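Only one protein chain is missing; all other protein chains are in place.
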Amino acid sequence: MKKSLIALAVLAAAGAASAQSSVTLYGRLDAGLVNVKDEINGDGVTRNKLESNVLNNSLWGMKGSEDLGGGLKANFVLEQGMSVDTGAPANAERAFHRQATVGLSGSFGSVDLGRNYPAYDTIRTLVNNTADTNMAVTNEVFANGGDYTNRTNNSIRFNSADYSGFSGAVSYGFGENKDVTPGAKSTDQVSLNVKYANGPVLAAYAHLSDKQADGSSKKYNLIGGAYDFGVVRLNAGYNTTKRTGSDDKEYQVGVSAPFGATTVYFGYANSKTDPDVGATVKRSGFDLAATYALSKRTTAYAGYKTYEVKDANKEFTAVGAGIRHVF
Amino acid sequence: MKKSLIALAVLAAAGAASAQSSVTLYGRLDAGLVNVKDEINGDGVTRNKLESNVLNNSLWGMKGSEDLGGGLKANFVLEQGMSVDTGAPANAERAFHRQATVGLSGSFGSVDLGRNYPAYDTIRTLVNNTADTNMAVTNEVFANGGDYTNRTNNSIRFNSADYSGFSGAVSYGFGENKDVTPGAKSTDQVSLNVKYANGPVLAAYAHLSDKQADGSSKKYNLIGGAYDFGVVRLNAGYNTTKRTGSDDKEYQVGVSAPFGATTVYFGYANSKTDPDVGATVKRSGFDLAATYALSKRTTAYAGYKTYEVKDANKEFTAVGAGIRHVF
Partner (left out) sequence: MKKSLIALAVLAAAGAASAQSSVTLYGRLDAGLVNVKDEINGDGVTRNKLESNVLNNSLWGMKGSEDLGGGLKANFVLEQGMSVDTGAPANAERAFHRQATVGLSGSFGSVDLGRNYPAYDTIRTLVNNTADTNMAVTNEVFANGGDYTNRTNNSIRFNSADYSGFSGAVSYGFGENKDVTPGAKSTDQVSLNVKYANGPVLAAYAHLSDKQADGSSKKYNLIGGAYDFGVVRLNAGYNTTKRTGSDDKEYQVGVSAPFGATTVYFGYANSKTDPDVGATVKRSGFDLAATYALSKRTTAYAGYKTYEVKDANKEFTAVGAGIRHVF
């Protein structure tokens, strides 16, 4: 006999106000059919695939919040990423690759210890086009798509409270491996963000500085924002990267418009990398996507994206459709 | 303080008809003591062991179903196998080795994307003797015991609705590795089944075709059925395999009889493999098992199985007893 977890709603229905939930089991599963041709990082052969994580990365997790009294709460999250198409974990080394934190929150904001998102990442996802989905071509076009450590081991993160729309966050990752194994990748990392979010307006700045054990470093600065006109929402972000060996200047813009249960998205991204040695690399691309809400938790989607590396005369194109279910 | 998941029954009891369950946490744990002597694949030394998965493979998982209205549902399952005797996962590469799917169902049937059972496997387990447990000697005797891919990555599966007892299923696994890494094992796979199940009668046919990246292939055809007389249930299956290099012809039959909380099983399996080069290999064996239901969820069991490879004059025997708990 399988027993089922029950919505908090039951609490109210049962009038059991004193009972506390201590853990929430949650997840997001995404799978679809795609047609991909990748001349840039692949072999240029067109392929049909059943893929996971077409719209969003799949995951499952446990989280909870305990009221300690006096406005103080204890919070935790354990979150694993995986692919629905194979059942494989997002990272074979980590049971909870996406997030693993424990901390406290109160009127001051929150402090979380563990494997946190850096403060920079929060803004990057917030101002990304195409609702920060994998449909957005930003990750492919931006040189820092897979460049910065977007989840930080051995880190502490502070999120401020919201002051009339203003808020901020600071995260620090201890570079614990630095001295122990010279040459190994250090996670020594500082990141911060400031944000103004009020009604239709969003404006934000974020910084991340990654120090590597080999002496190299990466520094990212991002400004971005969005305005929601109701009929359409506009967003944009401009990022500069100064890394040992090369610098990037890159931007992306997006438009989305809701039509009942359907939302339509358009995104454009442009990147220029200037290496200390060699020629400038320019990339640009766009994406088109539509989502249809079958319910609050279940979404059908379809999308197209393409980008090119200029001068190299090489192109990537992908078209796909699928389903995303949240529990 | 440990908090507990609660049966759906609470919903009714609480009169909270509007609340929905969104995830069910479930599992099956099996462990027992066995005495094994394996001259065929082992060293022939008799050993006592504490083993997991003696009656059934152990597992845990999450699954759920959301009503989307109009008869449509969104469904998912994430299922991991493991051994209770060591805590080890069934497969170290996959977080959810047994199943990982997301899909939709309705009056038409269901469509699931992800890591699915092939349609062939469903019939193979349905007509297997000894209630398709690990007590059944079929897996050891049949050449295709570990031969066919019984869970298919990158696959889509359609299950039809039931039409007066008739139903069918089709599954397709995209051979995504085929062109990318020549020589690597492809999972390109087509499978289908048709079934008639009505009252005491079960009759079924299933096909599976596996194409390998190295050009080799495997084709399985299975017919099987069962009849439940009440006092005894009979079942049988006949399978042919055409694989590059050899062909198999194999069958198995089984009888089971309930006596109150106890059920007694007998199974026999016979296999003949004709290689293109070399001598025919014949295997046969039988098993005897009994289960005792301590409750609907908890079962004590004992069993014996043996099989031999003819002409090789080699034998495998195992006797064991244990407990299986389902949650």
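Order of writing sets the labels: A and B. Residues in every chain begin at 1.
Here, a contact is a pair of C-beta atoms (placed from the backbone, for glycine too) under 8 Å apart; a residue touches a chain by one contact, two chains touch by 3 or more.
Being a predicted model, the structure only gives us computed values, none of them experimental.
Residue A:Glu66 is the one among A:Asp38, A:Glu66, A:Asp228 or A:Asp247 that touches the chain not shown.
From the set B:Ala92, B:Val231 or B:Ala279, the residue in touch with the chain omitted from the display is B:Ala92, counting the whole complex. Although one chain is hidden here, its contacts on chain A can still be listed: residues 1-3, 5-8, 10-11, 14-16, 18-26, 62-64, 66, 68-69, 72, 74, 76, 78, 93-104, 113-115, 153-156, 173-174, 176, 179-180, 296-297, 326-327. The chain not displayed touches chain B at residues 1-7, 9-10, 13-14, 20-23, 25-27, 29-33, 43, 45, 47-52, 60, 80, 82-89, 92, 294-295, 297-298, 322-325, 327.
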